[in-house]
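Of the protein chains in this complex, all but one are displayed in their positions.
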Amino acid sequence: MENKIIEKQNMAPFVDNLINAEAEVIGPKRKDGKYAFDKLIETGELCLDYDTTLLPPKMYLFPPKETLIKFELGKEPEVEPVVEAKPLILFGVHPYDIKAIELLDVAFSTTNPDINYLSKREKAVIIGVDCLNPNPNAFCPSLGTATAETGFDLMLTDIGDSYVVAIGSSKGEQLLTKYAETREASQVELAQRNSERQKALARYKVTLNISPEELPQLLDKSWDSPWWKEKSEKCLSCGSCIVVCPTCFCFDVQDDVTLNLKEGERYRQWDGCMLVDFAAVAGGGNFRGDKESRFRHRMYRKGKYIWERYGKLGCVGCGRCASACLAEIASPAETFNRLKEESK
Amino acid sequence: MKAKLAFFDFTGCEGCQLEVLNFETELVELLNHVDIVNFREAKTESEDNYEIAFVEGSITRESEIPKLKKIRQQAKIVVALGACACLGGVNCLKNFRPMKENLRIVYGDAAKYYDTIPARPISSIVPVDYYVHGCPIDKKEFLKVTKALLLGKRPEIPNYPVCVECKLAGNVCTFDKGETCLGPVTRAGCNAICISNGRHCWGCRGPVDDPNTNSEKEILQKHGLTVEDILNQFRIFNGYLEVSK
Amino acid sequence: MISQAVPQASIYLPHLAELIRIEPIAEREKVFEFRLKDGKELGHKPGQFVELSIFGIGEAPISLSSSPTKKGSFELAVRNVGNVTNALHNLDIGATVGIRGPFGNGFPVDNLKGKDIVIVAGGIGLFPLRSLINYILDKRSEFGRLIILSGSRTPQERMFVNELEKWHKREDVELLETVDEGDEEWTGHVGVVTTLSSEVHIDPEKIFAVVVGPPVMYKFVVAECHKKGIPDERIIMSLERRMKCGIGKCGHCQINGVYVCQEGPVFTYAEVKKLREAI
Partner (left out) sequence: MTQLNINVHHVTRVEGHGNITVNTKDGKIEEITWAIPESPRFFEAMLRGLNYADVTWIAPRICGICSIAHATASIQATEAAFGVQLSEQAMLLRKLLYHAETLQSHVLHFYFLAAPDFLGVGSVFPLVNTHKEVVLRALRLKKLANDLADLIGGRKTHPMACIVGGFTKLPEISQLKVMQQRLAQAMDDLRETVKLFKGLKIPNFVRETEYIALKDPKEYAFISGDIASTDTGTAPIADYLSITNEFCVPQSTAKFSKHNRDSYMVGALARFNNNYAQLSPEAQKAAEDLGLKAICHNPYMISVAQVVESIYAVEESLKIIDQLMAQGLKEEKPDVKVKAGRGIGAVEAPRGILFHDYTYDDKGVLTEANCVIPTNQNHNNIQKDMEALVPSVINKSQEEITHLLEMLVRAYDPCISCSAHFLEVKFV
């Protein structure tokens, strides 16, 4: 992989150029003491040293609410698909979120490729940035998601006065040549990048005491653990954990019509297994009607089901769920560590 | 044939009816396929022939009970409009004092001329088909419910907490700002409008079907509220649930 | 990579179909016959389902109830329980609906060939099973014995009464019926569907059981199958779950790691047994 250097004073012009180019640039901005991805109006808003964002960048590829089809009602209804995709630059995406997008790529392209996701994805450029100030609930190193080797067009690492830029694709390279002032990275600078990454590893506060490959087996043994009931007792079924998660991709589908009752649309919106009615069926049945089974299902998805189905981790260790959960029960790390303990 | 809609108000601030009048352009659209036959706040003529009755306000006097029953008899569908009708709303704050004392505080010597009973939601008197929650109602949700009813479908009202919409709105959680919130037990549908505007959720939409109130109380206590504070918070809009338990 | 994978068509876009026949079968149930507007065959297997759209109301997964051997049109049998099903029940002939599918794996008809088959239907479980039954009857020589055990709650709730009568009359079908609660006119068997099993004699070596019914029914029927020596691999069942997309994306139908709309809705009991939340 080729590596370049952008001096810090050249970063602002680079971002400005991107903003002024035709694509929309999305980046992390400050929000009430936290960070959130949002459209950048000017470089000054961009915060590349953030810990984590409230919502994951997946929202730009798989929007919280998205129209799937439009229709006209009446005797002879007409239907047409709606696929919206515009060029987009996701700037400052952390490696764990990149890994999560890689999972979405697989999930939305396997068996029945989803044109709505994939068209957006195709038009998106991902400019990553290494996470050097991890969120206190994150446990990326344990899952191998603290850094990423693939899944980006460019990857930045802050090494003090400058950024090392790893080039991940020709698209990335073109952007760089067109819009940024760069130079070749020296060996010293590359070594510096390594040491920054190393130092960052030491800043993670949560560790998973089991390797991710072993998680499916561990979970196989843990179905009847008392942990599920004990811990889920406090669950508010508030869905915060699933909404903030970069790897969750379940959705609900509903129809809406305009006020003239003549035309309408079918849209999907984020949904998730922690919400009470997620598995409810007609006639009053609910296949996961209690907190315990919903809580367990989510953890199994994170540690086993997704892995077995798509060959990728269902959790990237970003810690957003743990930060969002008021009941303090949502962290997969805590659950997996505890089950590991139990299994001894 | 155009569907006939009627609006009625009992004890409340009439803010929900006002929200309906606030439809501006949508109101004009809507009038193409409904007839509003009864809307005292906005129109003089009235008719006793309607299919869908929207009822605002809670019941706080004996004399309101037969009126409400008559509406129920007449209407095919009764929709409770707003927190007062759905939950009893802020009016129930008076239920925590003897009615005599309320009367004395407000009317002094003249108290003997007035009648008042503990405030209650309309569902405590007649069966209610659908609820448009909120104090005041959310205009979009009102439209959603109305459209669904016109199409003959059951409106999809969320049965998950406000936190879902709050997170989707990209808000920083009020608990993270050192304050507290009733969002985790309150039914969504408002798009977390209060939190998005820098406040917290006061529970005006009532609880979800199966709220984890114990967990919420523990969380509130952990964030510095006393048991009394917590009761006060719940009572602001949901006092009726407490009393009727 | 991704760019090559961008598909041409939306998986969420329904085909239009015209409602050409409506037949009430019970108080809350009707059969609806459709023809695709583009003139194509739906091309399904028994046990598969479609996502049926009533535009403006929504979508619901509904099993194909007609046999694929019936050409030019297909049938759905639907119980009115909610928004979409209610709207469908209110449609008139000539109305247009949306159809996506067929989806799901369907019954393993190839494995069933040459075998004896005992079909156990509880209530509207007969809806998807009717597709299989008619398929077998249309290719009668390719299958062994066909035993149908059908249970309804009451005589009024018997589905497809005419067809049941027809099957009754056939020499090559062994049909046994029961109701949970009888009435004055009912002279047949009374009791849950498993109580019919004592009247059935099978050769466990060459029989498949195909079971569809309400969730509570499965455990009892499986126990009965076991008593008769039918191995788990040859007990086949179709499961119902909440479904939104029908194509393995939305997550609603998931049982453990399995998406019912993809790997199912038809499973062998050997598979179901491993799914902790299945039945």
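In order of appearance the chains are A, B and C, and numbering begins at 1 in each one.
Operating definition for what follows: a contact is a pair of C-beta atoms (placed from the backbone, for glycine too) under 8 Å apart; a residue touches a chain by one contact, two chains touch by 3 or more.
Note that the coordinates shown come from a computational prediction; the quantities given were computed from them, not determined experimentally.
Novice: For the full complex, can you list every visible chain touched by the one that's not shown?
Specialist: Taken over the complete structure, the missing chain's partners among displayed chains are B.
Novice: Of the residues B:3, B:18 or B:169, which one touches the chain left out of the display?
Specialist: B:18
Novice: Give me the chain B residues in contact with the hidden chain, please.
Specialist: That gives, for chain B, the contact residues 9-19, 21-22, 24-25, 27-28, 31, 36, 39-46, 60-61, 64, 89-91, 93-94, 97, 101-102, 105-107, 110, 113-114, 116, 135-136, 193-194, 196-199, 202, 229, 232-233, 236.
Convention: only the chains that are shown with their structure count from here on.
Novice: If every chain is a node and each touching pair gets an edge, what shape is that graph: line, ring, star, complete or other?
Specialist: Graph shape, chains as nodes and touching pairs as edges: complete.
Novice: Indicate the whole-number Å distance between the mean C-alpha point of chain B and the mean C-alpha point of chain C.
Specialist: The separation of the two C-alpha centroids amounts to 43 Å.
Novice: Cα centroid separation between chain A and chain C, in whole Å?
Specialist: Result: the chain centres lie 39 Å from each other.
Novice: Taking each residue of chain C in turn, which ones touch at least two of the other chains?
Specialist: Residue numbers touching two or more other chains: 56-58, 82.
Novice: At least two other chains touched by the same residue of chain A: list those residues.
Specialist: Chain A, residues with two or more chain partners: 254, 257, 261.
Novice: Which chain C residues qualify as touching chain B in the complex?
Specialist: 56-58, 82-83, 86-87, 90
Novice: For chain B, which residues are in contact with chain C within the complex?
Specialist: Where chain B meets chain C, its residues are 151-154.
Novice: What part of chain C is in contact with chain A in the complex they form?
Specialist: Touch list, chain C to chain A: 2-3, 5-14, 16, 53, 55-59, 81-82, 85, 94-96, 98, 215, 240-242, 244-245, 247-252, 254-257, 262, 276-277.
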